[in-house]
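As structure tokens, the structure follows; a few thoughts come after it.
Missing here is one protein chain; the remaining ones are kept as they sit in the complex.
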Amino acid sequence: MFKKILIANRGEIAVRVIRSCRELDIPTAAVYSDADRHSLHVRYADEAYYLGPSKASDSYLRGDKIIEIALECGADAIHPGYGFLAERADFSQACQESGITFIGPKPSAIAAMGDKQVARNTVSEAGVPVVLGTEGQGDLTDEELLKIAPEIGFPLLIKPSAGGGGKGMREVRNLEEMPGLLTASRREAEASFGDGNIYLEKLIQGARHIEIQILADQHGNVIHLGERECSIQRRHQKLLEEAPSPFIGENQELREAMGAVAVQAARAVDYLNAGTIEFLVDEDRNYYFLEMNTRLQVEHPVTEAVTGIDIIKEQIRIAAGQPLRLKQEDIVLKGWAMECRINAEDPFKGFMPSTGTITQSLLPAGPGIRVDSGVYSGFEISPYYDALIAKLIVHEETRNETITRMKRALEEYRVIGVRTNIPFHLALLEDPEFLAGDFDTQFIKDDVPPFSGGQDNQSLPEVAALAAVLAAHQKTQSSAVLIQGGRQATSNWKWLGRWERTTK
Amino acid sequence: MFKKILIANRGEIAVRVIRSCRELDIPTAAVYSDADRHSLHVRYADEAYYLGPSKASDSYLRGDKIIEIALECGADAIHPGYGFLAERADFSQACQESGITFIGPKPSAIAAMGDKQVARNTVSEAGVPVVLGTEGQGDLTDEELLKIAPEIGFPLLIKPSAGGGGKGMREVRNLEEMPGLLTASRREAEASFGDGNIYLEKLIQGARHIEIQILADQHGNVIHLGERECSIQRRHQKLLEEAPSPFIGENQELREAMGAVAVQAARAVDYLNAGTIEFLVDEDRNYYFLEMNTRLQVEHPVTEAVTGIDIIKEQIRIAAGQPLRLKQEDIVLKGWAMECRINAEDPFKGFMPSTGTITQSLLPAGPGIRVDSGVYSGFEISPYYDALIAKLIVHEETRNETITRMKRALEEYRVIGVRTNIPFHLALLEDPEFLAGDFDTQFIKDDVPPFSGGQDNQSLPEVAALAAVLAAHQKTQSSAVLIQGGRQATSNWKWLGRWERTTK
Amino acid sequence: MKYYASIGEKEYEIEILSETQVLIDGVPHEIDLKVLRQCQSLSLLVDGRSYDINIYQDNGDWDVLLRGRQFSVEIDDERERRLRLAAGQVARPTGRYVLTAPMPGLVIDIPVGEGDQVSKGDVLLILESMKMQNELTAPRDGTVTRIETKVNDNVERKQDLLVLE
Partner (left out) sequence: MKYYASIGEKEYEIEILSETQVLIDGVPHEIDLKVLRQCQSLSLLVDGRSYDINIYQDNGDWDVLLRGRQFSVEIDDERERRLRLAAGQVARPTGRYVLTAPMPGLVIDIPVGEGDQVSKGDVLLILESMKMQNELTAPRDGTVTRIETKVNDNVERKQDLLVLE
């Protein structure tokens, strides 16, 4: 087993990796930028080393410096998390050349799958169906793309060749709006992945985004851990994921067929470690290879919940050369799991990111609740990294029970100081179509939020009004004494003014 | 289903019940004493009603008042939690007479099992083996008990006829010390359960405490959910529980035999709802009926973890007349679960209870962690109720992995302001005999704590010394400025003094 | 003391009679308020119903978190309301609007120019922050009278960006 693992990441996923390492009794080294000295991954790691300025390109994207730190502190393996360097073949290659184990696939597999265009070519050749697009045509210029677009037909998607997570993606409805969107997409791709190359892909209407989790060891064993339903997206950013998919449901045949195709796609690039094959599934249950994420996914916990497997521990065991402990027939999905991504953004103001200090973070608890978070009470959210502050994962016996448990957890969860999308999730969980499992990737409309802001309970606005009046009353009373209140009332109310100062 | 459920309890278990009710979309009513207006169960319930003064006998034991509140607020069911009124046949009877469903067994079953002496008689007649004792001899006087004691032989146990949880239990090594222990036991039993009756039971040396969880519906279905290992006790108070039992382990035959006997014992009293049959198991795997707890157990979450069943939801469904959803053959134990009881007590000072204000409660999180707690940052622990502030439950694939996960979680868990037994649990989890699963109910010795205070990591004391010096340094520097520090250092250190004032 | 609290279109008239009694739209309610400083929460019982509330003031309005929902409450007291009614204006003034940066970031685009007429919802400026491009839009119709930043500027939180009149 490894002597020490360096985690080349930050936020919730760095904390997540540290937790599994600690449970495996492997010392961890964190790296941090200027903005992250106070971050949870620095506090929870066994060691922590300064990396550079806050901008990702000066810190978390500095593969050279990270390898240097790993060598200096005696780390013999690097876990890249997701994002940043996770899907950079050159980084995986550089690790290998420095004698450090990269906990992930071989550079060749990253290159083959990491470039979305090459990937589509590769799996297509292996007999896996793909969506029509510009794969295999190299890095095209805007001019070339504008020429090809009408052949594919609108609507279509512009997608970055590198990276994932919806960043840089743009939906194009017609040729006129396409030039501006190409520019925006390249700019966002460049900023997020350091690679501005893009490609086009036909947009399948009414499609679901369903993905299969893969584990592949160094001994030729490849298994899948069932599917995840990821169709709930806003601007191609996933917001809520579940396992199993309500669309697949009891259709064990479809599940096994997609699983087998996913294994086949992974084998096509001699895949190693954990990875995910993303599919689009149309209304007739035809499925198309979308892309392979050659890394851990943000939403891996829903699979962990239904399989009982710690995927990060598996990643580490695989990287250390151990054979998989489980065979395909050992994988049994139990119950239903759902994840809500809690973002620091204001759902009432166009999902605008919200920075500032989290003055309080009170986590939900009790049965079937898991919170993966990188923040805490007093944590300052910087504008340099993404808005994901936590993932709330719940597990229960059935989908309905999972949904009511999730609502309970969201109601318990308190984040004060920044806005979050918790009200959005609560409204989504009350939407009849969502409850019926009847949705596609276009379900969350951009302009009209599908939620009422909590009109389900008539009395809540009245109580909110009362609470605000009680708070305002204290403010207007110069003496801070309630009309008929005495000393106790004074001390009872004084805090409001105090706290106001804190959050300003 | 019920229109509203009143929860006749407080602390973590009241919060636990509220959570399941909320997930079932059933409104809840909490009751609270003077000491509990600020408690989490009051904050999380839909309604909350004042019950009486802080002393349990004036509030949580006032069944008459609780039924009155239930009738007034329109609750048609009462969940008693554990402790307080949970095993009082008269309360169950009074509920029934008021037209309120008592979420638990019928008064007759509570009476038959709740009086430990009658219970032992009943199951003995049904062919279930019991430990030698004074069952079936009525409520004996101290004089009579002193006479019978030598016939049973020493060591023996004095046990309260009512209640459970180890309260009022005393171990007797010889006749000389017995009179004082009888008095102490009766006093504690009277204080805890309002019933000072006691009985004697032979102490089986080297025995394990293993219990079987039962569910019984109104349609004649009785199933068991496997066993829990509860041998880790201090002064007959359970401290750590696990499921499955390492002693039973892969011995499926023993598990099924004990399960069948437990079902048989439950049927002997026409049992309804959730209950637990406690057994003593000797080194030769002979098992003896110890008692039946006719209520939810503190340690129910470990069974929930390995079975995936929400036991409280099952209790409510059973009380509402629904048949069990699962048959015995559907019950599959998956993985390994462990619970550490986090008590406000100082393991370095004879486990003395610790009262005061919890200035911070920072919960562990991440995969496989569950915290059931009734406290929060700013919560004041009163001297009126027991010292249990939280239960930390972890779940992983194997026992070893569960233990390393639990250690990780205990290291993350921070409770500031009161002392807790977290250091005790950490030390226990490093004990070679515990790790080997080689322990009995006498494993935790009273006088010599089996832990070193964390000598596993040589550098920790040095770092603790350094941190204390850095803190003290700030105090001695009148200007609160570090030798070579400037403005930033000042503000960096100022908090220490401030916080000190808070915690004093 | 009488207050008027508005959430969206709905207005509530709330009168505080004592520490334990209020009138909401004339209906009496028993209240019991417990302030939990450390976790910045209010435990409020209203006629026995229990609410666990987080509340803070944001740009004059009160933000209330309650069961995972968020409510923005505007409050007037009796005197303020009388003054405004006397002045003939029940609605809030609509004059000058200064668009400020809701977060630090990089100005990516300013699709409007000084003197442009804009409608409510039009994009005024695109700000990149937290790895996302965020469109800042006009809260109402108006004319852009001043632009105080330019493309590629790094701006601070709350920095003035442009003025709408």
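The letters A, B and C name the chains in turn, as written, and every chain counts its residues from 1.
In this section, contacts are C-beta pairs under 8 Å (C-beta built on N, C-alpha and C of every residue); 3 or more make two chains touch, one makes a residue touch a chain.
Only a predicted model underlies this, so the values are computations on that prediction, with no experimental measurement involved.
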item: In the full complex, displayed partners of the excluded chain; value: A, B
item: Residue among A:3, A:43 or A:325 touching the omitted chain; value: A:43
item: Among B:1, B:148 or B:362, residue touching the chain not depicted; value: B:362
item: Residue touching the undisplayed chain, where the options are B:248, B:277 or B:426; value: B:426
item: Hidden partner chain, touching residue among A:13, A:30 or A:410; value: A:30
item: On subunit A, residues whose C-beta touches the chain left out of the figure; value: 29-30, 37-38, 42-49, 73, 359, 376-378
item: Subunit B residues that touch the omitted chain in the full complex; value: 167, 184, 187-188, 191-192, 344, 348-350, 352-356, 359-360, 362, 383-387, 407, 410-414, 416, 419, 422-423, 425-426, 453-454, 457, 459-473, 475-476, 482-485, 489, 492-493, 495-496, 499-500, 503
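Convention: only the chains that are shown with their structure count from here on.
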item: Innermost chain, where centres are averages of C-alpha coordinates; value: A
item: Farthest chain relative to subunit A (centres taken as mean CA coordinates); value: B
item: Between subunit B and subunit A, distance of the C-alpha-averaged centres to the nearest whole Å; value: 37
item: Per-residue multi-chain contacts in subunit A, two or more chains; value: 362, 407, 411-412
item: Junction residues of subunit C, two or more chains touched; value: 34, 37, 39, 41, 49
